[in-house]
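Worksheet: the structure to be examined is printed underneath.
Here the complex is missing a single protein chain, while all its other protein chains stay put.
So, chain A:
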């Protein structure tokens, strides 16, 4: 097989994996938009906050240590214990549920029946608040996140492809784990929404708020539920991205990678977030591989948006989005 074709295959495989990572972020946006019509600007910051909290709990870090030290003159930084990764993840998930309750009580409850743009602006405010709050709570230094996920080249795949094709493919173990987790997550979300009572209530709210309210579904409970699930998805995304680069404030910028995925896949479709991610991941990587060297490289950021825009021209609602039909 020609070298260029082998490289293109390797790039495609890595593009698919990168796409899964983008999808993990996009999923959080979709969940909230689907259930409440809110474009949650703070989804990237939620991932950052979740990852910061996870490392903080795992490392036994004292929250608000800088503030406590500044006010009291003490020098406390750590409790002196380490929490096992799984327990820390569970505790962080609980924190995210607590955060969802607070968001509902302090922000969303007061904005019922407001225009979507008002809710969008509220999430912008939440993003800035949470970023600052995370900073004060856990500090702004870069934290190493280690929950035991494997990283580095998958040697089995490298060896198999080397024997079969004469060229060992590179695929990162972390990306493989992310793919497995994403499949599990989507399956769990689908089962939840199809077969559980709360899931059906969530779908009812997504279809028609008024009708759902009229049959006794609590909108406030659904909002807490959906923000909790989005918080958990943010935690998963934070773990995957944070394992790669360390947990730091630029983690919130991963949201930028999710936007073209949403534009392409549609804001209301969970499968759309996955398929959109895969198309964006492969598209941007192949474009960089073939066209990057000719036009100076660094094409991935803008090409993802160009690709999404091209899809939008033909399907404004995205690949899997619901077609909006307005009758006069």
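Going forward, contacts are C-beta pairs under 8 Å (C-beta built on N, C-alpha and C of every residue); 3 or more make two chains touch, one makes a residue touch a chain; residues count from 1.
Going forward, contacts and distances are computed from a predicted model.
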| item | value |
| --- | --- |
| Hidden subunit of the complex - UniProt protein name among "Cytochrome oxidase subunit III", "ABC transporter permease", "Aminotransferase" or "3-isopropylmalate dehydratase small subunit" | "ABC transporter permease" |
| Option from A:98, A:132, A:166 or A:316 whose C-beta touches the chain left out | A:132 |
| Which of A:86, A:106, A:142 or A:160 contacts the chain that the document leaves out | A:142 |
| Sites on chain A contacted by the missing partner chain, in the whole complex | 7, 10-11, 14, 17-18, 21, 65-66, 69, 73, 77, 131-132, 135, 140-142, 144-146, 151-153, 170, 172, 241, 244-246, 248-254, 257, 285, 288-289, 292, 296-298, 300-302 |
